[in-house]
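One protein chain is absent from this view; the other protein chains keep their places.
For reference, chains read A and B in written order, and residue numbers begin at 1 within each chain.
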Amino acid sequence: MATADTPAGHEGHHEHVHYTSTGLENRKIAIWALIGSECMLFASLISTYLIYKGRSKVGPFPHEWSCKTSNVVGKTAELVAGCAPADVLKPILDIPVTSQSTFVLLMSSLAMVLALAAVENKGHPLPAGAGWWDRCLASSKFWLMATAVMGATFIGYQSYEFTSFVHEGLTIKTNLFGSSFFTLTGFHGAHVSVGVLWLLTLFAIDVKRGLKGKNDVLLVDICALYWHFVDVVWIAIFTLIYLIQ
Amino acid sequence: MSDHNAAAHDHVEHPTWKQYKWVGFWLLVITAIEVWVYYTPFKESKLFAPTLLLMSAVKFGVVVFYYMHLKYDHPLFKRLFAMGLGIAICTMFALLFLFGALKIGG
Partner (left out) sequence: MATTAAPAPINTPAGTSYAPGEATGIWSWLTTVDHKRIGTLYLWTALTFFIVAGIEAFIIRLQLMKPNNQLVSAEMYNQLFTMHGTTMVFLVIMPLSAAFFNYLIPLQIGARDVAFPRLNAFSYWVYLFGGIFMTVPIFFNVAPNGGWFGYAPLTTMQFSGGLNIDFWVIGLQILGVSSLAAAFNFITTIINMRAPGMSLMRMPIFTWMSFVVQFLLILAFPAITIALFFLQFDRFFGTQFYEIAAGADPLLWQHLFWVFGHPEVYILILPAFGLASEILPTFSKKPLFGYNVMVYSGIMIGFLGFGVWAHHMFAVGMGATADTIFAMATLLIGIPTGVKIFNWVATMWGGNIRFTVAMKFAISLVALFTIGGISGVMHSSPPTDLQQTDTYFIVAHFHYVLFGGSIMGIMGGIYFYYPKIFGRYMSEKLGNWHFWSFFVGMNMTFFPMHYAGMLGMPRRIYTYDIGQGWEQFNLWSTVGALLQGVGLICFVYNFVKSRKRGEVAPNDAWGAGTLEWSIPSPPPDYNFAKIPYVTSRYPLWDIKQPEMTAELTHTAPDAGVIADAHAVPMHEETQYYTAKSLGIPMPFPTIKPFFAALFMVLMMAGLVFIHLDLFWVAIFVMIGSGAAFVGSLYGWLTSPLE
């Protein structure tokens, strides 16, 4: 029995596994705690946006028409008809464009779960007669890159959106709407950018040595959790900020 | 949380493409309905905001439960997330009422 008491006796079989109370991975617990904390971060941002909604004193406004030179604000173009055409400020939020970027981000989540599934299933041989699609599903490199590309596309949409807003006269300094809108979506965009960097790092590791085994599944899993969280935050933002007036 | 769950060492079976594609499909369908509704006269209805909130809550839940595997993973993760989300939502509602952005009775 004395030998069993000496931890040294257990060394050297395979990679050292630390005992944990729950059998769960430390990093996965930490990332869920981080996600819980991030809920509060975005709740503060979204609350501020909603509190300041309709309190801006000058245009442009998210959903309303307004006039640069007067205080006229209205839901339809007719209400600002008396305004000089050069002074008319259109509702600024561009639903069709944002719907496209939302679509891209949602699809990136699908790609992300497929990347994780591909890493999880490494080592399982492909079924006999596997077609190109089975081969594709088994490629973690493909799905990691696809997720990163879609994330980058989303950032591209956001840059386009921000630039066009600035051209239409809305900057972060213009009014309360501008301040809270750019800060909220900018924070989200920063999160997406960090995620893209993370995904590209995983892709690089995958290319270099191949992601495989329990530890690598965890690496992809925590990145995936972060990525999906950023996605669900956008689901909330898209409804609360873009669609509901 | 207090039990030493030896069973958790075993690999948790996550869903595969077969389920994931349907989750993705429904996410797209709901988003399409959300955007479509935005361009209909229903937009002026009092029920517009609650309907949209409900739809995005469904999307939110689907991603969290299926893509983030909360449905399959250890309940601890559910608790960690629910705690953050719960306090965040309560704080948000409290703030909106305090600033008069929300009022009882509309």
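The rule is simple: contacts are C-beta pairs under 8 Å (C-beta built on N, C-alpha and C of every residue); 3 or more make two chains touch, one makes a residue touch a chain.
Only a predicted model underlies this, so the values are computations on that prediction, with no experimental measurement involved.
**Q** Name every displayed chain that the left-out chain is in contact with.
**A** So, spelled out: the chain left out of view touches A, B.
**Q** Would you indicate which residue among B:Ala49, B:Met83 or B:Leu102 is in contact with the undisplayed chain?
**A** Once the missing chain is taken into account, the touching residue is B:Met83.
**Q** Touching the absent chain in the whole complex: find that residue among A:Leu34, A:Cys136 or A:Val166.
**A** Answer from the full complex: A:Leu34 touches the omitted chain.
**Q** Touching the absent chain: which residues on chain A qualify?
**A** Chain A touches the missing chain through residues 1-11, 16, 19-22, 24, 26-27, 29-30, 33-34, 36-38, 40-41, 43-45, 48, 51-52, 55-57, 172-173, 175-176, 178-180, 183, 201.
**Q** Which chain B residues touch the hidden chain?
**A** Contact residues on chain B toward the absent chain are 1-4, 6, 76, 83-84, 87-88, 90-91, 94-95, 97-99.
The rule is short, and it goes like this: only the chains that are shown with their structure count from here on.
**Q** Mind pulling up the chain A residues that touch chain B in the complex?
**A** Interface residues on chain A, with respect to chain B: 21-24, 28-29, 32-33, 35-40, 42-44, 46-47, 50-51, 53, 95, 99, 102-103, 106-107, 109-110, 112-114, 116-117, 120, 137, 224-225, 228-229, 231-232, 235-236, 238-240, 243-245.
**Q** Quick check on the complex: what are the chain B residues that touch chain A?
**A** 1, 4-9, 14, 16-17, 20-21, 23-24, 27-28, 31, 34-35, 38, 43, 48-49, 52-53, 55-56, 59-60, 63-64, 66-68, 74, 76-77, 80-81, 83-85, 87-89, 91-92, 95-96, 99, 101
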